[in-house]
Structures are given as structure tokens and as C-alpha cells.
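Some notes on the structure that comes next.
Apart from one protein chain that is not included, each protein chain of the complex appears where it belongs.
Take a look at chain A:
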Amino acid sequence: MKLNRRKFITRLLVAVASIEALFLIKGSVNKVASASATNNLFNAGKASSFDTNKLYPFLTGQFFLKRFEDGGFLAMSFKCTHLGCVVNTNSQTGGFNCPCHASQFNKFGEVLSAPATRPLDYFPITIEKGELLIDTKTPIRRSSFDKSQLTYV
């Protein structure tokens, strides 16, 4: 096929627009750049101040911090994986209930009843000088709970 000037220019423009669109979809429009990366970490306090087998809600950090019997920490997002409502704690099951469409989760964040299809996301925890730092900007998806998701002192 012959490529004349008009076709060439049209295709060039289409190509540029597609690349731009691709970048937009991939990276979106960034509205604010934050000066330092450490801002993103949520400091939950001394690790030793948390009892085992207890659940601590951190509403401002948008997560529940659970310390299991063996001392492992798990920071679960409070956003329901169905459509993003905020789940409530359920004192009977030790897990969570969603007010919006009645999904239920157990204490590991796994689905007990639909419509949610995957467990609550969790956030990576690092421990520095005995303090728990939770990276609330990078929720991690999972298909079930396993030990490797826990963080130990």
C-alpha cells in the first residue's frame, strides 16, 4: 500500500494520541507529588504495646491491625473487596461484616459469605526501632490467607 503525506500525518497523530492514552490509563494524571517517600508510612506505635489475639481499628489509616496468638501482625484494609464500603467488626465471629451488601469476612479477612469474591487486602508492615510502620498506600491483593502475610517482631 502506498503511504502518502496525508496518511502518514494522520497515522502519526493517531500513534501519538494512542501512546498518550496508554500512559494516561497506566499512570493517570498525577495531581500532587509528595516530597518524601516516608510520608506514606503510617506509624501505629510500639509493637510491644499490642496484645496478642486482639484487633485494633485505625480508622485514620483505613485499616484494622490484628495481632494473632503467635504474635504475628496483619494490617487489613477496611475497604470491602466487593464494592469498597467500609466493613464493621463483628464481635461474634471476630471477623468483619459489610453494611452495604452483607458480605462477611473471618478474622483473617477471608470471605465467609458472598457477594465479595476475595479476602480483604492487607498492607505491608515494617518494624523499625520497635515501632510498627504500615504502608497504607500499597494495598496487596490475595486469594487466601497464609502465614507469609504476617509480620513478626
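The rule is simple: contacts are C-beta pairs under 8 Å (C-beta built on N, C-alpha and C of every residue); 3 or more make two chains touch, one makes a residue touch a chain; residues count from 1.
One rule holds in what follows: contacts and distances are computed from a predicted model.
> Not counting the visible chains, the remaining one has a UniProt entry; which protein name from "siroheme decarboxylase", "Cytochrome b/b6 N-terminal region profile domain-containing protein", "Sulfate adenylyltransferase subunit 2" or "Porin" does it give?
This omitted chain is identified in its UniProt record as "Cytochrome b/b6 N-terminal region profile domain-containing protein".
> Of the residues listed, A:Gly45, A:Pro99 or A:Gly130, which one is in contact with the missing chain?
Among A:Gly45, A:Pro99 or A:Gly130, only A:Pro99 touches the chain that is not shown.
> Since one chain isn't shown, list which residues of chain A touch it in the complete complex.
Contact residues on chain A toward the absent chain are 24-26, 28-29, 31, 59, 62, 79, 82-86, 98-102, 114-115, 117, 137, 139.
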